[in-house]
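Apart from one protein chain that is not included, each protein chain of the complex appears where it belongs.
Now for chain A:
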Amino acid sequence: MFPRPIQEASASRQLLYKIGLPISLVIWLLPMIAIIATAGRSLSDINYGNYWGIPSEWAFVDNFSAVFNSSPILWYLVNSVIITVPAIIGTLFLSTLAGAGLALYKFKGHFVIFAIFIAGNFVPYQILMIPVRHLTVNLGIYDTYWAVILFQMAFQTGFCTFFMRNFIAELPFELVESARSEGVSEWKILIHIIVPLVRPALAALAVLEFTFVWNDFFWPLILIQSDEIRPITLGLTTLKGQYISSFNLLAAGSLIAALPPVMMFFAMQRHFIAGLTLGASKG
(Lines give C-alpha, C1' and ligand atoms only; values in the text may rest on other atoms or scores of the structure.)
Protein backbone atom coordinates (compact mmCIF):
# COMPACT_ATOMS: atom_id res chain seq x y z
CA MET A 1 0.00 0.00 0.00
CA PHE A 2 1.17 3.48 -0.78
CA PRO A 3 1.51 5.69 1.13
CA ARG A 4 2.44 3.69 4.23
CA PRO A 5 -0.63 2.89 6.37
CA ILE A 6 -1.08 5.56 8.98
CA GLN A 7 -1.50 2.83 11.61
CA GLU A 8 2.23 2.18 11.30
CA ALA A 9 3.09 5.79 12.01
CA SER A 10 3.84 7.21 15.43
CA ALA A 11 0.93 7.94 17.72
CA SER A 12 1.33 11.69 17.35
CA ARG A 13 1.26 11.49 13.55
CA GLN A 14 -1.82 9.31 13.68
CA LEU A 15 -3.53 11.85 15.86
CA LEU A 16 -2.44 14.65 13.52
CA TYR A 17 -3.90 12.76 10.56
CA LYS A 18 -7.19 12.13 12.28
CA ILE A 19 -7.53 15.77 13.26
CA GLY A 20 -6.36 16.93 9.86
CA LEU A 21 -8.94 14.95 7.93
CA PRO A 22 -12.08 16.75 9.07
CA ILE A 23 -10.34 20.12 8.94
CA SER A 24 -9.23 19.62 5.37
CA LEU A 25 -12.68 18.34 4.49
CA VAL A 26 -14.28 21.50 5.83
CA ILE A 27 -11.88 23.71 3.89
CA TRP A 28 -12.41 21.68 0.74
CA LEU A 29 -16.19 21.88 1.03
CA LEU A 30 -16.26 25.51 2.13
CA PRO A 31 -18.17 26.62 -0.98
CA MET A 32 -20.86 24.03 -0.34
CA ILE A 33 -21.02 24.76 3.36
CA ALA A 34 -21.33 28.44 2.58
CA ILE A 35 -24.21 27.81 0.25
CA ILE A 36 -26.00 25.60 2.76
CA ALA A 37 -25.53 28.09 5.57
CA THR A 38 -26.72 30.95 3.40
CA ALA A 39 -29.78 29.03 2.30
CA GLY A 40 -30.77 28.99 5.95
CA ARG A 41 -29.97 32.62 6.69
CA SER A 42 -32.85 34.97 7.39
CA LEU A 43 -33.54 38.06 5.37
CA SER A 44 -32.88 40.27 8.37
CA ASP A 45 -29.36 38.86 8.66
CA ILE A 46 -28.80 39.65 5.00
CA ASN A 47 -30.19 43.15 5.44
CA TYR A 48 -27.91 43.79 8.41
CA GLY A 49 -24.91 42.61 6.44
CA ASN A 50 -24.44 39.42 8.43
CA TYR A 51 -23.47 37.36 5.39
CA TRP A 52 -20.90 35.00 6.86
CA GLY A 53 -21.23 35.31 10.61
CA ILE A 54 -23.30 33.02 12.78
CA PRO A 55 -26.93 33.34 11.64
CA SER A 56 -29.15 34.94 14.26
CA GLU A 57 -31.85 32.41 13.39
CA TRP A 58 -32.33 29.57 10.96
CA ALA A 59 -34.74 30.21 8.14
CA PHE A 60 -34.50 27.14 5.93
CA VAL A 61 -38.23 26.57 5.77
CA ASP A 62 -39.00 30.21 5.06
CA ASN A 63 -36.36 30.45 2.35
CA PHE A 64 -37.23 27.26 0.56
CA SER A 65 -40.93 27.97 0.59
CA ALA A 66 -40.19 31.50 -0.62
CA VAL A 67 -38.22 30.11 -3.57
CA PHE A 68 -40.96 27.69 -4.49
CA ASN A 69 -43.68 30.31 -4.09
CA SER A 70 -42.04 33.22 -5.82
CA SER A 71 -40.38 31.47 -8.73
CA PRO A 72 -41.17 28.74 -11.23
CA ILE A 73 -38.36 26.59 -9.79
CA LEU A 74 -40.69 23.62 -9.46
CA TRP A 75 -41.27 23.76 -13.19
CA TYR A 76 -37.58 24.10 -13.91
CA LEU A 77 -37.09 20.89 -11.92
CA VAL A 78 -39.88 19.13 -13.79
CA ASN A 79 -38.37 20.29 -17.08
CA SER A 80 -34.99 18.90 -16.09
CA VAL A 81 -36.60 15.54 -15.40
CA ILE A 82 -38.54 15.62 -18.67
CA ILE A 83 -35.29 16.22 -20.55
CA THR A 84 -32.95 13.98 -18.56
CA VAL A 85 -34.92 10.76 -18.30
CA PRO A 86 -35.75 10.14 -21.98
CA ALA A 87 -32.27 11.29 -23.01
CA ILE A 88 -30.69 8.66 -20.75
CA ILE A 89 -33.03 5.87 -21.85
CA GLY A 90 -32.42 6.67 -25.51
CA THR A 91 -28.66 6.88 -25.01
CA LEU A 92 -28.50 3.56 -23.20
CA PHE A 93 -30.60 1.86 -25.87
CA LEU A 94 -28.50 3.16 -28.75
CA SER A 95 -25.19 2.52 -27.08
CA THR A 96 -26.00 -1.01 -25.92
CA LEU A 97 -26.82 -1.93 -29.50
CA ALA A 98 -23.78 -0.19 -30.93
CA GLY A 99 -21.49 -1.46 -28.18
CA ALA A 100 -22.57 -5.04 -28.88
CA GLY A 101 -22.16 -4.47 -32.61
CA LEU A 102 -18.60 -3.31 -32.07
CA ALA A 103 -17.61 -5.86 -29.46
CA LEU A 104 -19.10 -9.10 -30.76
CA TYR A 105 -18.17 -8.92 -34.44
CA LYS A 106 -15.03 -8.50 -36.41
CA PHE A 107 -15.42 -6.50 -39.57
CA LYS A 108 -13.59 -4.01 -41.70
CA GLY A 109 -13.79 -0.44 -40.50
CA HIS A 110 -14.48 -1.60 -36.97
CA PHE A 111 -11.84 0.61 -35.41
CA VAL A 112 -12.76 3.61 -37.55
CA ILE A 113 -16.35 3.57 -36.34
CA PHE A 114 -15.21 3.05 -32.77
CA ALA A 115 -12.74 5.92 -33.09
CA ILE A 116 -15.41 8.23 -34.50
CA PHE A 117 -17.62 7.64 -31.48
CA ILE A 118 -14.77 8.39 -29.10
CA ALA A 119 -13.40 11.37 -30.99
CA GLY A 120 -16.87 12.90 -31.27
CA ASN A 121 -17.14 12.73 -27.52
CA PHE A 122 -14.16 15.08 -27.08
CA VAL A 123 -15.23 17.60 -29.67
CA PRO A 124 -15.71 21.20 -28.49
CA TYR A 125 -19.42 21.95 -28.22
CA GLN A 126 -18.97 25.21 -30.03
CA ILE A 127 -18.18 23.58 -33.35
CA LEU A 128 -21.56 21.86 -33.20
CA MET A 129 -23.48 24.85 -31.95
CA ILE A 130 -24.56 26.72 -35.10
CA PRO A 131 -25.39 23.69 -37.27
CA VAL A 132 -27.21 21.85 -34.48
CA ARG A 133 -29.27 24.95 -33.78
CA HIS A 134 -30.25 25.14 -37.43
CA LEU A 135 -30.87 21.43 -37.60
CA THR A 136 -33.38 21.64 -34.77
CA VAL A 137 -35.02 24.63 -36.45
CA ASN A 138 -35.34 22.63 -39.68
CA LEU A 139 -36.68 19.59 -37.85
CA GLY A 140 -39.25 21.86 -36.22
CA ILE A 141 -38.10 20.97 -32.71
CA TYR A 142 -36.15 24.13 -31.81
CA ASP A 143 -37.32 25.50 -28.47
CA THR A 144 -38.94 22.19 -27.47
CA TYR A 145 -37.81 19.50 -25.06
CA TRP A 146 -37.06 17.30 -28.05
CA ALA A 147 -34.25 19.52 -29.26
CA VAL A 148 -32.22 18.95 -26.09
CA ILE A 149 -33.33 15.33 -25.64
CA LEU A 150 -32.36 14.28 -29.14
CA PHE A 151 -29.10 16.15 -29.11
CA GLN A 152 -28.05 14.76 -25.72
CA MET A 153 -29.07 11.30 -26.84
CA ALA A 154 -26.95 11.54 -29.96
CA PHE A 155 -23.96 13.17 -28.31
CA GLN A 156 -23.80 11.08 -25.16
CA THR A 157 -24.04 7.95 -27.30
CA GLY A 158 -20.39 8.54 -28.19
CA PHE A 159 -19.08 8.04 -24.68
CA CYS A 160 -21.62 5.36 -23.79
CA THR A 161 -20.82 3.29 -26.86
CA PHE A 162 -17.14 3.41 -25.91
CA PHE A 163 -18.03 2.26 -22.41
CA MET A 164 -20.47 -0.47 -23.48
CA ARG A 165 -18.15 -1.80 -26.14
CA ASN A 166 -15.32 -2.17 -23.63
CA PHE A 167 -17.60 -3.75 -21.09
CA ILE A 168 -19.07 -6.25 -23.55
CA ALA A 169 -15.63 -7.11 -24.91
CA GLU A 170 -14.64 -8.23 -21.40
CA LEU A 171 -17.54 -10.66 -21.10
CA PRO A 172 -16.71 -14.35 -21.64
CA PHE A 173 -16.98 -14.71 -25.40
CA GLU A 174 -17.58 -18.48 -25.15
CA LEU A 175 -21.16 -17.75 -24.11
CA VAL A 176 -21.81 -16.09 -27.44
CA GLU A 177 -19.93 -18.73 -29.41
CA SER A 178 -21.78 -21.64 -27.90
CA ALA A 179 -25.13 -19.91 -28.39
CA ARG A 180 -24.21 -19.32 -32.01
CA SER A 181 -23.31 -22.94 -32.55
CA GLU A 182 -26.68 -23.90 -31.08
CA GLY A 183 -28.29 -21.80 -33.79
CA VAL A 184 -29.56 -19.02 -31.53
CA SER A 185 -30.14 -15.87 -33.55
CA GLU A 186 -27.85 -12.90 -33.01
CA TRP A 187 -30.79 -10.82 -31.91
CA LYS A 188 -31.71 -13.33 -29.23
CA ILE A 189 -28.09 -13.57 -28.12
CA LEU A 190 -28.16 -9.83 -27.55
CA ILE A 191 -31.43 -9.82 -25.64
CA HIS A 192 -31.06 -12.99 -23.61
CA ILE A 193 -27.32 -13.23 -23.01
CA ILE A 194 -25.72 -9.81 -23.38
CA VAL A 195 -28.34 -7.50 -21.93
CA PRO A 196 -28.67 -9.36 -18.59
CA LEU A 197 -24.88 -9.37 -18.26
CA VAL A 198 -24.43 -5.67 -18.96
CA ARG A 199 -26.87 -4.52 -16.30
CA PRO A 200 -24.12 -3.25 -13.99
CA ALA A 201 -22.70 -1.24 -16.87
CA LEU A 202 -26.12 0.18 -17.66
CA ALA A 203 -26.54 1.19 -14.03
CA ALA A 204 -23.16 2.90 -13.99
CA LEU A 205 -23.88 4.78 -17.18
CA ALA A 206 -27.38 5.76 -16.10
CA VAL A 207 -26.05 7.42 -12.94
CA LEU A 208 -23.19 9.14 -14.70
CA GLU A 209 -25.33 10.34 -17.58
CA PHE A 210 -27.90 11.63 -15.14
CA THR A 211 -25.40 14.07 -13.68
CA PHE A 212 -24.02 15.00 -17.11
CA VAL A 213 -27.39 15.77 -18.68
CA TRP A 214 -28.92 17.27 -15.55
CA ASN A 215 -25.99 19.62 -15.00
CA ASP A 216 -25.59 20.65 -18.62
CA PHE A 217 -25.99 24.34 -19.18
CA PHE A 218 -24.80 24.93 -22.73
CA TRP A 219 -27.29 23.00 -24.84
CA PRO A 220 -30.46 24.25 -23.19
CA LEU A 221 -28.97 27.73 -23.52
CA ILE A 222 -28.57 27.19 -27.26
CA LEU A 223 -31.68 25.19 -28.04
CA ILE A 224 -34.33 26.56 -25.67
CA GLN A 225 -35.81 30.03 -25.58
CA SER A 226 -39.11 29.80 -23.74
CA ASP A 227 -39.04 30.19 -20.01
CA GLU A 228 -41.69 27.46 -19.60
CA ILE A 229 -39.45 24.64 -20.78
CA ARG A 230 -36.15 25.71 -19.23
CA PRO A 231 -34.32 23.13 -17.16
CA ILE A 232 -33.01 24.04 -13.73
CA THR A 233 -29.47 24.99 -14.79
CA LEU A 234 -30.86 27.63 -17.12
CA GLY A 235 -33.57 28.51 -14.63
CA LEU A 236 -30.94 29.32 -12.01
CA THR A 237 -29.52 32.08 -14.17
CA THR A 238 -33.03 33.51 -14.35
CA LEU A 239 -33.28 33.32 -10.57
CA LYS A 240 -29.92 35.05 -10.33
CA GLY A 241 -31.51 38.08 -11.96
CA GLN A 242 -34.66 37.80 -9.91
CA TYR A 243 -32.96 37.41 -6.50
CA ILE A 244 -30.21 39.87 -7.17
CA SER A 245 -30.03 41.02 -3.55
CA SER A 246 -31.49 37.98 -1.78
CA PHE A 247 -28.54 35.65 -1.65
CA ASN A 248 -30.31 33.42 0.80
CA LEU A 249 -32.99 32.65 -1.78
CA LEU A 250 -30.47 32.22 -4.58
CA ALA A 251 -28.51 29.85 -2.35
CA ALA A 252 -31.67 27.88 -1.62
CA GLY A 253 -32.36 27.67 -5.34
CA SER A 254 -28.82 26.47 -6.04
CA LEU A 255 -29.17 23.79 -3.40
CA ILE A 256 -32.42 22.59 -4.93
CA ALA A 257 -30.70 22.36 -8.31
CA ALA A 258 -27.73 20.46 -6.90
CA LEU A 259 -29.75 18.05 -4.82
CA PRO A 260 -30.89 15.45 -7.39
CA PRO A 261 -27.42 14.68 -8.79
CA VAL A 262 -25.92 14.71 -5.30
CA MET A 263 -28.54 12.29 -4.02
CA MET A 264 -27.99 10.14 -7.07
CA PHE A 265 -24.26 10.17 -6.36
CA PHE A 266 -24.62 9.09 -2.75
CA ALA A 267 -27.20 6.44 -3.49
CA MET A 268 -25.31 4.93 -6.41
CA GLN A 269 -21.73 5.88 -5.57
CA ARG A 270 -20.16 2.61 -6.60
CA HIS A 271 -21.82 2.73 -10.00
CA PHE A 272 -20.95 6.36 -10.48
CA ILE A 273 -17.28 5.80 -9.85
CA ALA A 274 -17.26 2.67 -12.00
CA GLY A 275 -18.59 4.78 -14.86
CA LEU A 276 -16.01 7.50 -14.39
CA THR A 277 -12.99 5.32 -14.02
CA LEU A 278 -13.59 2.76 -16.73
CA GLY A 279 -11.66 4.99 -19.06
CA ALA A 280 -8.79 5.06 -16.59
CA SER A 281 -8.21 1.35 -16.65
CA LYS A 282 -8.68 1.25 -20.40
CA GLY A 283 -6.62 4.26 -21.43
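Assume a contact is a pair of C-beta atoms (placed from the backbone, for glycine too) under 8 Å apart; a residue touches a chain by one contact, two chains touch by 3 or more; residues count from 1.
The working rule: contacts and distances are computed from a predicted model.
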Message: There's a gap in the complex where one chain should be. From "ABC transporter substrate-binding protein", "ABC-type sugar transport system, permease component", "Cytochrome c oxidase subunit 3" or "RNA polymerase sigma-70 factor (ECF subfamily)", what does UniProt name that chain?
response: "ABC-type sugar transport system, permease component"
- prompt: Among A:88, A:102 or A:229, which residue is in touch with the absent chain?
  reply: A:102
- prompt: Any idea which of A:85, A:129, A:179 or A:203 touches the chain not displayed?
  reply: A:129
- prompt: Where the complex has a chain not shown, which of A:42, A:63 or A:161 is the residue touching it?
  reply: A:161
Message: Need a quick check: the contact residues on chain A for the chain that isn't drawn.
response: 1-3, 5-7, 17-18, 21-22, 24-25, 28-32, 34-35, 49, 51-52, 94-95, 97-98, 100-102, 104-107, 111, 113, 115-120, 122-132, 135, 150-151, 153-155, 157-158, 161, 169, 173, 185-187, 190, 211, 214-215, 217-218, 221, 233, 236-237, 240, 247, 250, 254, 257-258, 261-262, 264-266, 269, 273, 276-277, 279-283
